[in-house]
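Below you'll find the structure I mean.
A single protein chain has been omitted; all remaining protein chains appear in their positions.
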Amino acid sequence: MNMRWRALPELNLHARAWDDEFVVYNSLSGDTHLLGSAAAQILLMLQQAPSDAIALAESLAPRLQLESELDEELAEQITHLLSDLHTLALIEPIRL
Amino acid sequence: MNVSDLTSGELRRQLKKTGIFLQTGSFVTHLHTSIPSVADGIELLYQDYPLADSHGFVDFHVRLTTPLNIRRWFKPQVFFQSDGNSPFTPLPLDQAFPMFEWGLNWCVSSHANSYLIIHAAVIEKNGYAAIMPAPPGSGKSTLCAALINRGWRLLSDELTLVRVIDGKIVPLPRPVSLKNQSIDIIRQYAPGAVFSRKVSDTVKGTVAHMKPPSGSVAQASEIAQPGWIIFPKYQAGANAHLERQPKARAFMRLADNCFNYSLLGLKGFETVANMIDQAMSYDFTYSILDEAVEIFDALAPPLST
Partner (left out) sequence: MSPSTLVLRAFREPDSLVSLGLAEWDLLLRQVRHANLLARLYTVLEERSLLQQVPSQPLEHLNWAYVVLDKHAQAVRWEVMQIRKALADVDIPIILLKGAAYALAKLPHARGRIFSDIDILVPKNRLNEVEAALMLNGWAVMDLDAYDQHYYRTWMHELPPMQHHKRMTVIDVHHAIMPQTAHVRPDSEKLCAAASELPEYPGLKVLNPTDMVLHSAAHLLHDSELDHGLRDLVDIDSLLRQFCSLPNFWPNLVERAKEIELTRTLFYALRYAVYVLGTPVPAEAINAARIGRPSRFTLFIMDPLFHRALMPDHPSCSDWLTGIARWLLYIRANWLRMPPLLLARHLFHKAFISPRHK
């Protein structure tokens, strides 16, 4: 089941980056998070438009320069990542 | 006028009757107590501290008292009060002076929100501050006590105050708290240093406080810039060495060691981020104090970005 996700509406993030890692402050919750570059990119993409794990994998694969057979594995990893971002109250599933 | 300008008798009389108005860093504390061991501690360790105007504004009103019930004599206790509030359960009377020190730290760390307050020792040389955050047991106090006896200026041994408006480090030099073996180690390392008597069976073990160098107290109004963030760890037998830390990780570790990071919200985030930008972050392992001093003395000033 390929759930669609979006960044929380009115999410207001402040971020700083050093060497591929990001620290992010969520002005709504007051929480601070450490994110790897993949998570940060996904969050940025979801802030621009809602998406799902497969579509995100397709967008990210070329940037990571992966072979196409690994898309499925990447999609699975992204699914876990999305679940983590949800737990951190940064994104939410879109209810139909 | 300093505490040293009062005779012992006069100091004790004032502490008991009207209280004294002590200036520590940028805070004025009104201390009122009849407990002799507190007076002893003040007399021994606070000689260099200025006394503030008794008709002015006071930041913290502190009283150390003994109870009015049977616990005044039987297994006697001491209460710490900050403007009528008792934030702690009472301790054995023997621990009154350490209680004053811990209590005053509590006053600052739970109120002074114009600073990001890090649970860290901080020392200075050539205008740059080395900040040493550390959970208990890392040996930061021992390291701090050693370095200030080898040319570094003490800004604080427990509370690093980072001014939110400009990111500068504001000193709060106070007696350095040492425990267990560290007391004797530093006694040997700095034979001229002045110590309060040891107090045993506290929740931290045996504790004693060391008088801060007079120079550190005299320079309490001289601010510093963040230079290095160093996470110390004492490890028996280890060679002293520094290891660069990735900045984002150092950010999280630093934030984790703050009393009011969350409370400061976005300003807390930005203050830590700016420190991480400016200063270089390291893990530091050591066992021999002289080696540690050598490494610290060799620290290069941070490159301006």
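Letters are used for the chains, namely A and B, taken in the order the chains are written, and counting of residues starts over at 1 for each.
We take it that a contact is a pair of C-beta atoms (placed from the backbone, for glycine too) under 8 Å apart; a residue touches a chain by one contact, two chains touch by 3 or more.
Not measured: the values here are computed from a predicted model.
From the options B:56, B:137 or B:191, the residue with contact to the chain not on display is B:56.
Contact with the omitted chain, checked across B:16, B:111 or B:125, is made by B:111. In the full complex, chain A touches the hidden chain at residues 27-30. Although one chain is not drawn, its touching partners on chain B can still be listed: residues 28, 55-59, 61, 83-84, 111-114, 260, 262-265, 267.
In this section, only the chains that are shown with their structure count from here on.
Chain geometry summary: the mean Cα position of chain A and that of chain B are 42 Å apart. Contacts from chain A toward chain B in the complex involve residues 14, 16-19, 21-23, 25, 27, 30, 32, 34.
Every residue of chain B that touches chain A in the complex is listed here, in rising order: 246-249, 251-252, 255, 261-262, 265-266, 269-270, 273, 276-277.
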